[in-house]
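For reference, the structure I am asking about is given below.
Note that this complex is displayed minus one protein chain, with the remaining chains in position.
Coming up: chain A.
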Amino acid sequence: MNIEEIVRKVVEELEKKPKPDHSPKKQESETDIVPFSEEREKGVKEPHNASAIERAQSITPARIGIGRAGTRMRTASYLQFRIDHAAAQDAVLKDVSDSFLHDMQLHKLETKAQDMKTYLMDLDAGRQLSEDSVKWLQENGDMGMDVQIIICDGLSSSAVEANVKDLLPALMQGLQLKNISVAKPFFIKRSRVWVQDEVAALVDCDLVISLIGERPGLNTDESLSAYMIYRPTAKTVEADRTVISNIHQGGLAPVEAGAHLSELIGQMLVAGCTGVSFARKNSLKS
């Protein structure tokens, strides 16, 4: 690709996706706008060591060094907390975009949760594939592989869109380097962790891993978890699953997570188990 070609593509991209315009209207002068920094307040009055507070805020996203008004939070910190809660509540209700799935070449399956309310209030609906999706998987799934990767929105579409782009290739590459056979990944809309049991049975794989959006927090709505289960059966319990959580840019970075997970899956396939049994086997070894 030459320079002109690249520029043309970039311009095309930019035109396709107009950014929502939240910028202040032209006629408003700057003095009409209420300034709000959206940064952690440095609210401690006459701190013993101001640089320690600076350092503390740089090393953890926790709301510390914010000071107090009596025993209460100061106004700016209180409002920031409520802003972050409002944003997290809004994040639950968004869907993973079709363009993202298209770019990632992920086929979209569905669960029995046909709307958001059913999904939030009825766990079972989000744990079972719809009839159409079962049929699709039976006809199109890669059968009998070592590993099946599935992408689930869970409770945060933002987590999927933010991490899967980096995580999935790293994970696939890691597994392929170990000569582990991997079925073609797909996406399941409005799905919960346990849907992986049904998927495993349908595609007859040894291990299934779900990359699933966690419930959004105030600090980030981009946190993703990986749940792994070896050959689930009707007797499978929660403690049989291994989970690696907090995958996001500010936590376990997605590329790093991909490498770590492929390593772990390699060990699990050898051990023939996941969850507490796997952890115990590992700790006995060490």
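To be clear about the criterion, a residue touches a chain if its C-beta (ideal position, glycine included) is under 8 Å from a C-beta of that chain, and two chains touch if they have at least 3 such contacts; residues count from 1.
Here, contacts and distances are computed from a predicted model.
Hidden chain, UniProt protein name from the list "ABC transporter ATP-binding protein", "Ethanolamine ammonia-lyase large subunit", "Malonate decarboxylase acyl carrier protein" or "2-oxoglutarate ferredoxin oxidoreductase subunit alpha": "Ethanolamine ammonia-lyase large subunit".
Listed by residue number, the positions of chain A touching the unshown chain are 44-50, 52-53, 55-56, 59-68, 70-73, 77, 81-82, 84-85, 88-89, 91-92, 120-124, 155, 214-219, 223, 237-239, 245-246, 250-252, 275-276, 279-280, 283, 286.
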